[in-house]
Structures are given as structure tokens and as C-alpha cells.
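Questions regarding the structure given below will be posed in turn.
With one protein chain held back, the other chains of the complex are shown just where they sit.
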Amino acid sequence: MSLLEVRAVAKRFGGLQAVSDLTFGMADGEVLGLIGPNGAGKTTVFNLLSGFLAADAGEILFRGRSLRGLRPHQICHLGLTRTFQIVRPFPHLSVLENVKVGALARTASARDAAARARRVLEEIGLLAKAEVPAGELTLAERKRLELARALATEPVLLLLDEVMAGLTAAETERIVELVRAINRRGVAVLLIEHVMRAVMSLSERIIVLNYGERIAEGPPAVIANDPRVIEAYLGEEYVGAAQG
Amino acid sequence: MRWALSLALLVLVILPNFLGSYLLTVFIFIFFYAYLGQAWNLLGGYGGQISLGHAAFVGVGAYTSTYLSMTYKLSPWIGMFIGGAAAALLGGVIGYLGFRFGLRGFYFILLTVAFAEICRLIVSHLEPLGGALGLFITFTGNPWQFQFSDNRSYYYIALGMMLASVAIVGAVERSRMGAYLVAIREDEDASEALGVNAFATKLAAIVLSAFLTGMGGTFYANYLFSLQPNTAFGIPLSVEIILRPIVGGSGTLVGPILGSFILSPLAEVSRAYFARGGLSGVHLIIYGSLLIAVVLFFPRGAYPYLRGLLRRLPRRGAP
Partner (left out) sequence: MNVTLLGQAALNGLLFGGVYSLMAVGLSLIFGVMRVINLAHGDMMVWGSYVAFFLALRLGVDPFVSFLLCAAALFSLGVLVQRGLVNRVLEAPHEMQILLMLGVALVLENLALVIFGPDTRRTESAYGLETVWLGPVFVDVARLMTFVLALAFSLALYLFLFRSDLGRLIRAAADNSYGALVIGADVGRIYTVAFGIGAACVGAAGALMSALVPFSPAAGFAQTVVSFNIVIIGGMGSLLGAFLGGILVAVAESLGAVLLVPSLKELVSFVLLVLILLFRPQGLFGRKTA
């Protein structure tokens, strides 16, 4: 049985078909990249998977269980946690308190949660900032905090929404290493990312979305040379140029 | 820190022996409003769900226990809990409606105002509850009926209530519920993504907050010996309840107490002049100006500012 099964899911906003007839699956421990131009519907897919939006049609199964009608916090407890593209730390809380909120999903004891939060912060490399209010962090630190908080909920499947956007090459490299380490522990990762080098190096498989539809799927090497993908990203005239 | 608190507590315990009846009254108001403020603080300060209708819970609690006492001779000591439960029920209804439909911020504020006003108008037209004239408690001096000829008894009850509210809200603050409430205040969607059941958490907070506030209603009724819908459910009381925690520092345990020590004496002075008539408004102008000054100069409340000051002191001189 696969970890995640998305079956013919569709979502419409007014006149805009944000996601149409999307089907894909994920295996345990897999890293899957979800790419596509801006407005392709990637974040909508995340919102559908994490329960922030309800699908108009189709079915989403996580560990064999339908997510229909479940609220985001219930989905989180099932082991599916997402991050937000625009990071949303709790600004007046310390870094530790931020991560503690995530850890409390797995333990009712505040003391235990704090201990778990510290372990996660150590792994992510933010322990030195544990007592700093999250509002005072740099963007790179906030991105890592977003990751740490999600990780503290001990997910089986982690949805990462552009955790590398806006970072320097060195910072991006650190996050790539982190994601790799998280994945090594058996956590499956679904990745939205515009930083192609990172997606290509992390993902075992990539799905390309355009106008809410899946236009390609395959291993990174195949995707990188798919004319449909190049067209979606760069426009039709480039395809002729690339092939000609 | 611990010994400073113990010392402060000791001072408060022996203080009534040195206070005249007027100052005793002032302290009773300080404790009582700190208690109500702490109950509000749980929902408004920690949870960020600002209620401007908390008087509804005072009123429901007060009317419940007073009606039970007058009609069925039930001791207000028991009625207090029933009144609290009735207020908690009302809180549950407001919370269920408001939070289920996702009313946030300003809309939630108005929902609470509306419910308080609806309660006030309905009770004003209920003859068994005395209508617009309200209920008057005859003084018997019977402690079992929550009546004492010595004002020091009210002092100790109010002090005990304040301390109990600190203990309860403090326990919540340290618990999972407290961490979740604060997370919801900061960013509700982000907290949901991390497994926080925002609806259930907010609902629990408003129910507990309303319960505590409703219990306060019994003290309110039996200390004033009368209940009128316009005062017990009125917006001015709701305003008094939220002022202290915000002035002191909302979302902190100390805030409501500090705020009450600052504002209650001022309010009491202005109330005393109000009763005398004449230039009654002057003191409320000062009171209003003070609120404005607090916002302009201590935009996060007095306590966070004081705490910052205390932290900075020892570091002075260091680079």
C-alpha cells in the first residue's frame, strides 16, 4: 500500500481551475518534487493535502485513509505536516516555544515537549537561538524554524513549500543537507521548489504541473529534458530553439 | 523572587488590620477586578480572542446565584458554582457560534457585545428577575448566605479569588492548552498545521474564562447587595474588565494584577466623586487620558515594560 494516493482531485476558485483531475501517488520514504510555473496550482495541492482546502472532486488517501472532511490539525496528527511558502513563525514566541507547539502534537506534557523541541533544534542547528523571539530571526533562520516546527510533529510525510526560496547558495545547500538527513530517517518528503538544482538533486521523481494539470512525471534527468516542461516554463518559442 | 512574593502575600494578609474602611474597599476592588481581568486574560490575553462582552458572564453568574438564593434559599456558596456553570454554558454557546463560523478579530468582539446586550435587554424584561429595577438582597449578616458584617471578610474572599485565578490561569499557561492558545493568538492557520485544534482550544478557553467570570458574579452581587441589568450586563462593566489586563500587560500572569493596582484605585476615586455629583466627569477624563497615555507610551502594557526595565538594570555599564 502506498503512503499517499491522490485520485482525480480537482479544485476550482470562481472561474479559475486551480487543480484539475490530478492523480499521483507516493511511496514510504520517497522524495517527490512538485514543480511548475507560478500559478500552476502547487500550493493549492498542498492546501488540499493538508486540509486547508476541500477538494471539489476526487479522493486523497493517506496511509490508506481518506482525508475527506478532516481538519488540518487532524491530518497533522495522522502524520502529514506542511510548511508555508510565506513562513509563519509565531513572532512573539521564542524559537523554542515555536517548536514546542509542534512537539505537543505527540505529547501532552509541556516538559516532554520542550525536551523534544530542543532535540529538533539541535538537529536543525538552531539551538543557539532557542530563546530568541522568532520575530527577530533572519529569513534563512525563519525558514529553518518553519522546518523545525513541522519536524517536531514527527511527520511520516513532510510537505515543504519553497523552503529554499530567497536563500543564498550556501544557505540552500544547508537546507538540502537537512532535508536529506530527515529523509534518511524514513520521512517521506513532498517538495515544492523553484530552486531547480535543489529539486533535481533531492527528488527521486518529479511531477510537473501547469495550469493545474500534470503535464509530466518522471525521474529528474528525464524531466529536465522534457520539451513540455521547457515549454511550460519558458514559452513555446524556446522549445523550437532548443530542439532546432 | 519567591521570597519577595511570599513577603508581598504576607503583607496583603495582615494589611486589613491597618486599613480604614475606605482603603479596605479600594483593595477589595483591586483584587476583584484583578480576578475578573485574569479570567478575561485567559481568553483575550493568551488566546487573542478579545471579548468586549464579559459583563454577560458576570451578570448571568450573579443573577443565577442570587435568584437561587432568594427563591430556593440556596447558599450563594453553592450558587456560585451553578452561576459559574450557567455563565460557562453561555460562553460555550457564544464560542461555539463564533468559532464554528470562523469569526475572528473585530467580528468576534461584536458578537460578544451583541450577546451581552441581548442578555441585558432580556433580563430587563423578565419580571421574576426584577425587570429593569433588578434584585435587592436583604442584609442578614449570615456568612452561609455570603454576607458578612465585617468588610475584612470580603477582603479575604476577594484576595483568595485573585490568588486562585492566578493559580488556575498559571496552570493553564504551563500546560499544552496554554501553549496552544498563544500559538492561536499568534497565527491560527500555522497552529492548525502543527496539530492544534484551534476550535476546541478556543472553546475550552472561553468556557473556562466564562466560568471564572460567572463565579465572580456571585461576589459582585453579594458585595453590592443589589443587581441591575444595566450595570451587571452593561458595556461599562465589560470595558472595566478588559482595561486592567491590557494596561498591565495582556497575555501575562502579572498583567491583570498590575493593571488593577494601577487602575482600580483611580476608578474607585472617580466613582466616589461620581456619587457625590457635581464635577463627576473630570475624573473620568483623567481616567480616559491615562488610557491614551498607556497606549502611546507602553504599547505592550506596563508589565512587559517593567520587566524589560528590571532586566536592563543589572546590565547597565556593560558594553
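As written, the chain order gives the labels A and B, with residue 1 at the start of each chain.
Going forward, contacts are C-beta pairs under 8 Å (C-beta built on N, C-alpha and C of every residue); 3 or more make two chains touch, one makes a residue touch a chain.
Please read all numbers here as calculations on a predicted model, not as lab measurements.
Trainee: List the neighbours, among the chains on screen, of the chain that has been left out.
Mentor: Across the whole assembly, the hidden chain touches B.
Trainee: Touch as defined at the start, partner being the missing chain; which of B:L12, B:A114 or B:V269 qualifies?
Mentor: Residue touching the chain left out of view: B:A114.
Trainee: Where the complex has a chain not shown, which of B:Y156, B:F261 or B:Y287 is the residue touching it?
Mentor: B:Y287
Trainee: Looking at the full complex, which residue from B:T25, B:S75 or B:S124 touches the chain that isn't shown here?
Mentor: Going through B:T25, B:S75 or B:S124 one by one, B:S124 is the residue touching the chain not shown.
Trainee: Kindly note down the residues of subunit B that lie in touch with the hidden chain.
Mentor: Those residues of subunit B that touch the unshown chain are 44, 48, 50, 52, 97-98, 101-103, 105-107, 109-111, 113-115, 117-118, 121-122, 124-125, 132, 235-236, 239, 242-243, 246-247, 250, 279-282, 284-285, 287-292, 294-296, 299-300.
FYI, only the chains that are shown with their structure count from here on.
Trainee: Can you list the residues on subunit A that touch subunit B in the complex?
Mentor: 50, 52, 71-74, 76-77, 81-84, 88-93, 97, 100-102, 104-105, 108-110, 113, 149-150, 152-153
Trainee: Along subunit B, where are the residues that touch subunit A in the complex?
Mentor: Per the touch definition, subunit B meets subunit A at residues 174-176, 178-180, 182-183, 186-187, 189-199.
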